[in-house]
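Encoded as structure tokens, here's the structure I'll be asking about.
Missing here is one protein chain; the remaining ones are kept as they sit in the complex.
Then we have chain A:
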Amino acid sequence: MAAAGPGRGEDRPVRTRLAPYLLVAPFFVLFTVTGLFPLLYTGYVSLFSWDLVGDSPGFVGLANYAELLGDDRFGTALVNTLSIFLLATGPQLVVAVGVAALLDAAPRPSTGWRVAVLAPTAMSVVAVGIVFANLFGPRYGLVNAALAGLGLDPVDWQADRLAGHVAIAVMVNWRWTGYNALVVLAAMRAIPPTLYEAAIVDGAGRWRRFRHVTLPLLRPTLLFVVVTSTIGGLQVFTEPKLLDAQPGSANGGASGQFQTVALYVYQSAFETRRLGYASAVAWVLVLLVALLAWVNYRLTRRMAGVDG
């Protein structure tokens, strides 16, 4: 770095010229060691047939990726991941905006309420997973007991594919709705009161003000929430691992009916013990996340152009 060439830094002492680089260096060093290097190395490993305890990894080129295309377990995992993602993001967004609107409507902002809303986010995902897996127990679980109380048939959350996805989406929503509500609330607070005043003068009621003033101005924030949900939603791991009745299983249910892609990476690496194949799956996941993030980025820019 700090190439000594003709420029405005030439007459300054070296220390001053180096200082800014040194100040940002810790981030880049850390990122290279813990982020960039493993990422690239995983790509390198994905070109090998590499057993976890084997001694002679063999170079196979893109064979792992070719195999991935015909792997129906990977296809199932991909569909599961997208299904759980949709079930989690949609309701979460609606409820988050609703909760934010309620908090916003309160005459005096209460810290107590905000902390309460944020509390689930701060909890250990494993603790949440264990509690919810118990609640969704097919035979002795509380959810089914409640359903029976309402005169409904019990649901086998661990056997039925869609029910499993719903159970996992509920765990995800429970943890993240509050966090998103606070993000949305911050954006709501930033809307200039003059806009509402103008709308009131025009005779708009509470609902119309929300629908035609608040929501349009929230769009960029909502897109941010969608982007972060996308990145996280494609990596759901702990919830499906804990919903599985068999302790330690990475199978995502007896038939893989709620196995996510992240869980399949783990299974390929530590159960099938094919590190190369697992790395290939991980890389496809990275590309998928990048692709969706890019789509969202384009969307955000367009929306910003239209609205702002």
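Simple rule for what comes next: contacts are C-beta pairs under 8 Å (C-beta built on N, C-alpha and C of every residue); 3 or more make two chains touch, one makes a residue touch a chain; residues count from 1.
Simple rule for what comes next: contacts and distances are computed from a predicted model.
When the unshown chain is looked up in UniProt, the name that turns up among "Sulfur carrier protein ThiS", "Carbon-monoxide dehydrogenase medium subunit", "Cellobiose-binding protein" or "cysteine desulfurase" is "Cellobiose-binding protein".
Set against the missing chain, the residues A:Asn64, A:Asn251 or A:Asn296 yield one that touches it, A:Asn251. In the complete complex, the hidden chain is touched by one of A:Pro20, A:Pro38 or A:Gly75, namely A:Pro38.
When you scan A:Phe74, A:Trp176, A:Phe210 or A:Phe258 for touch with the missing chain, the hit is A:Trp176. Against the chain not displayed here, chain A makes contact via residues 34-35, 37-39, 41-42, 45, 50-55, 88, 125, 133-134, 137-141, 156, 158-159, 172, 175-176, 179, 228-229, 231-233, 235-239, 245-251, 253-256, 262, 265-267, 269-273, 275, 278-279, 282, 285-286.
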